[in-house]
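Attaching a single structure in structure tokens format; questions to follow.
Certain chains of the assembly are absent from this excerpt, and the rest are unmoved.
Going by the order they are written in, the chains are A, B, C and D; count residues from 1 in each one.
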Amino acid sequence: ADVTLTVESWRNDDLQIWQEKIIPAFEAKNPGIKIVFSPTAPTEYNASLNAKLDAGSAGDIITCRPFDASLELFNKKQLVDLTSLPGMENFSPVAKAAWTTDDGKSTFCVPMASVIHGFIYNKDAFDKLGIAVPKTQDEFYAALDKIKADGTYIPLAMGTKDLWEAATMGYQNIGPNYWKGEEGREALIAGKQKLTDPEWVKPFEELAKWKPYLGDGFEAQTYSDSQNLFTLGRAAIYPAGSWEIALFNTQAQFKMGAFPPPVPKAGDTGYISDHPDIGVALNAKSTHAEEAKKFLSWVASPEFADIYANSLPGFFSLNSTPVKMSDPLAQEFVSWRGPYKSTVRSTYQILSRGTPNLENETWVESANVINGTDTPAVAAEKLQKGLDSWYKPAK
Amino acid sequence: MSKARTSPIRTGLVHLALSAYTLVALFPVFLTIINSFKDRASIFREPLMIPTPSTFSLVGYQTVLGQGDFATYFQNSFIVTIVSILLVLLFGAMAAFALSEYRFRGNTLLGLYMAIGIMIPIRLGTVAILQGMVAAGLVNTLTALVLVYTAQGIPLAIFILSEFMRTVSDDLKNAGRIDGLSEYAIFFRLVLPLVRPAMATVAVFTMIPIWNDLWFPLILAPSEATKTVTLGSQIFIGQFVTNWNAVLAALSLAILPILVLYVIFSRQLIRGITSGAVK
Amino acid sequence: MSETDNAADIVPIKRPVRWHIFVFMLPALIVYSAVMVLPLIETLRLSLYNTVDGQPAFVGLANFKVLFGDARWARDFWNALVNNLIFFAIHMCVQNPIGVALAALLSVPKLRGVAFYRTAMFLPTLLSFVIVGFIWKLILSPIWGVAPWMLDLIGLKFLFAPWLGQSGPALIAVSLISNWQYIGIPMMLIYAALLSIPEEVIEAAECDGITGWAQFWKIKLPLILPAIGIISILTFVGNFNAFDLIYTVQGALAGPDMSTDILGTLLYRTFFGFQLQLGDRSMGATIATVMFLIILAGVSLYLFVIQRRMRRYQF
Amino acid sequence: MGSLQLKSIRKTYGTHEVLKGIDLEVKDGEFVIFVGPSGCGKSTLLRSIAGLEDVTSGAVVINGRDETLTPPAKRGIAMVFQSYALYPHLSVKDNMGLGLKQAGTAKDEIEKRVAKASGMLSLEPYLGRRPAELSGGQRQRVAIGRAIVREPELFLFDEPLSNLDAALRVQTRLEIARLHRSLKATMIYVTHDQVEAMTLADKIVVLNAGAIEQIGSPMELYKRPANVFVAGFIGSPQMNFIAAEKVGDHSAKTIGVRPEHLTLSREHGTWAAKVVHVEHLGADTIIYLESDQCGLLTARLFGEHQYEPDEIVYATPDQGHVHRFDVDDQAIR
């Protein structure tokens, strides 16, 4: 009889793609194995997955969040070590970093995709106002001022209501330019830098400057409000993650372009956040481990990478084999990988293991900084204090 | 002939107040429903407009209904909700009767024990519940959901029903006892019919969280065959992209059956059930 | 009509065993204990355990010490508790009085359209949180501005502010949304209680010249006092367990700046984790235990003091 | 002032017509008693006067004003309900005082009136109790007390004494009569007790199946009943009805003789009859007879008399007290 593998995922938006492209492609090659993609609302995913894993009723294939969330599952022996899975060799150690133990010995998820931060802009608006794509900080503010003076468009489509927008689209977007990507991030982990250091306060100072360029009532503006403001043509610039591409393509009625976070001064090295976001793992309790491994190997293959990246522009494959993408906006994003230095979000690895949770605090403080309820210095101090309370970097 | 006890001015004021609040209550619902029939752009451009031929769109509904076997989902939701309500009403009312009618040692403590359930969110017990269901082989069955919802609904049912049962005239129950009715007959034939409004209230209160629950269907019965409507429609609540058309359509669709159930139960809210009993 | 006096019954010593009490209690007791209480106890037990060196170990009250002793935990906890009290106070002052008033209006005899009003006013209660959150965010959104537009109609647009995004008003706004959603609960309970008041008593009051408001205050209210007690305690319990609405409207971090964080959101965030924050069952169970004790205190107060003193009338 | 006029009051429940056009005039200060068989519509009529029932058609005129649509509270009435309808949550004292308090009566005035009423009704020991802690008769007295403290112009009493013992009943009856005189209030009173009806009423209204059979003073009804129904209804034991033919009277269909107007003799008399049953009430003796000629007869004798069942006696009707009725059951005068 056919073996059925169930895939647990939070990506319910991808349901159609799985059903129409990914699963048929796999099943065609692997008769006898059936795949059921069973997504959960993202807000419930972690909690429900944990409960099911604990009770032993989770699906065979587990979609992995990056870093600690999955590492925890592996440590609890709920995920199988995939270090030697055929196909794993298709990924560079950097690509696997998000799903590898701290000592680098075991990898437990097959990396699927990463997302890149930057800014998406309304090309029509820029053309109309005669604005060139900003490369530096100064050009960026000049452009914002010009848009604001014109009054047709809201300069920046971002709100602080949902908190994470401010942190992810703001802080993590422009931050790497100041803390110098991996260099700063590793220094922070090693305890050589502190969040109160200028490298880490500076991004907050920049965020604080954004306030005048946001729309009226941005404090209560939600993420989808921002999306809609932009796609309906009412805002000129959208601090973005590459995952927006697919949606914006279908919704925006104007031409769009993208630019990476502007560097502080012309000539500075640019950094981008190229963040591993999604992987797949094998449930240790799966009764069909062999079949599941077959599937995982297939996910590690260039074939899957191609299908996935092209059906979901904005989710960039982590496979070493380059994927040819057809979407211009996606190409634009991925093109930054060369000239700019890639890094992952600063709070994701190790630093959010304790309580208070640095990532969550960063959300709150980023919003506070933009709202003006905390100064950048105060915000940074709060974060560092919170981190100090539990994080003791190895000396 | 108009009525002596209802002065037109007073009635008018009452209607005014009630209509005012009805507006407050209905307006958001009205917004939901009209917007579920519009295309995405106009949901956001003119949220207050009723659908016009140019903005009218069933895309949300098409998405929803194309996205899974909604007939089965509805059926599952109905089965789970109705069976759970019946069990909650039956078990809850029985226990409430025991607690309110008889004095016995530990009565209040037992009442307190039965109320623990409303003091801690049952979700916290998820892991143990799920383990139990796995052990009993009930995962991905509607029975698992029914069991959980019954347990979840019982405390509130007892809490409310015992209070109402205390208002049933002792003379009436005594008349039953004299008539040779057993305690069971007194419960089923006299007390239950007389607390009908309270039973309806409990039924409605029990039904809402069951129907709208996402968590336990997700944990206990996520399979296609056992999915409930709420779980079925949560597909549309995405991480980064939200398909508002579909959300609105799915939720509008999900209101309808529960509204029907509400109307059915609320017909039991009748006045003067006990009038004429004693003097 | 007659009234029971709970204390007055004198039970003779050698009453035969009343098996029917067991029969009445048993089904509820079994299902409830097995499916609800045992799992919950299992969970609360975790509050005495924590991971020490990667192994779960019994730590006594250490978790509680952390919760109240550690500055950050304590700050979060007290912040949530205070917010929760405000949340509760708003429900008691807005939701319940309005609910009672609506029930009183609905119970005016011979009123036409009662079924319609009742259904309409109960409708919000039937909605799931998702829809309530969505629709109110839409209404209150400064961008899509249904609320500003409506305030504009009556010339009060200047009053509008992005309430949900401001620390002060956000909690009040969320509470009011919750009031809007749940008003059906007190309304329906009180309505059911009002329906059981014998008509003769009301008629007697009419003849006595006690009509309208006075009739409500002096006749109906005392007779439905037990139901009012129930809605108060249910509101208390409900509010101290609430979390869904805040989750959907304000997110798991109960923004802005934790200003809408209540015990429920704190508990869920801690217990199940959120985003990068991993679920911490032990601390979660600790918070749950504290919440349970708070609620237990309230419910016990009600059961052992208020409910016992409350007079009930039989019809 | 407390005059009352009912103009063809009709009341239907569904298709069932309970009041079939009642016309009645009650003068200020009159004491009117409604009597009639159980279910004939007395309570309904009273409730219609109070405004508790919406009449289907007709008008209620109080003090010359049409008050058909006035709410009960504004009609200036007090009512004793057949089912008491006490406020279960209030003490006896508050049950009586609530209406006054609502009307804004001064506190000491309320005290005074409640004290007076409860004295009158022997309720003092129970002032602090709630209705549930009272006996049936005590509850009924509270209901009476609640009505009388308000001293309105129009009283409506629905069988107010039915659960009281004989002594208390006489006493309360006298109090009500005194109240009637002292307040000069109009009273409308429903009772099944013949003694009450005969002693209290200025005017008795005999109702039957929702219609008025006769209105008149007590003695009028007793002496000159307008028809068979009234003749049978007023007086206890009931009047004896004899088919007129059987006793040779061809100008009437029925003749009627009250039990107290039959004289018994062991020796001779008009109708020979056999004793069927004897009831000794102490003050009276009721003798049930069976006669071939007139069927069953009841005789009531003053004092104690020894008759044995199966004994043959002769009953003689008291000539001045024979009632005659035509084929339509109407009295022939």
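Definition applied: a contact is a pair of C-beta atoms (placed from the backbone, for glycine too) under 8 Å apart; a residue touches a chain by one contact, two chains touch by 3 or more.
Since we're looking at a predicted model, the values are computed, not measured.
Overall, the file's complete complex carries the labelled protein chains at copy numbers of A x1, B x1, C x1, D x2.
Assume only the chains that are shown with their structure count from here on.
The chains in contact with subunit A and with subunit C alike are B.
Relative to the C-alpha centre of subunit C, the farthest chain centre belongs to D.
Centre-to-centre spacing of subunit C and subunit D amounts to 56 Å, using the average Cα coordinate of each chain.
Each chain gets a centre from the mean of its Cα atoms; for subunit A and subunit D, those two points are 91 Å apart. Between the Cα centres of subunit A and subunit B there is a gap of 40 Å. Residue positions of subunit D touching 2 or more other chains: 51-52, 71-72, 83-84.
Across the assembly, subunit A contributes residues 43, 228 that each touch 2 or more other chains. Pairwise, the chains that make contact are A-B, A-C, B-C, B-D, C-D. Residues 47, 50-52, 71-73, 77-79, 81, 83-90, 98-99, 102-103, 130-133, 146, 150 of subunit D are the ones touching subunit C in the complex. Interface residues of subunit C, counted against subunit D in their complex, comprise 1-4, 198, 200-201, 203-211, 214, 218-219, 222-223, 311, 313-315. Those residues of subunit B lying in contact with subunit A across their complex are 40-41, 44-45, 67, 126-127, 130-131, 133-134, 139, 214-215, 218-219, 222, 224, 234-244.
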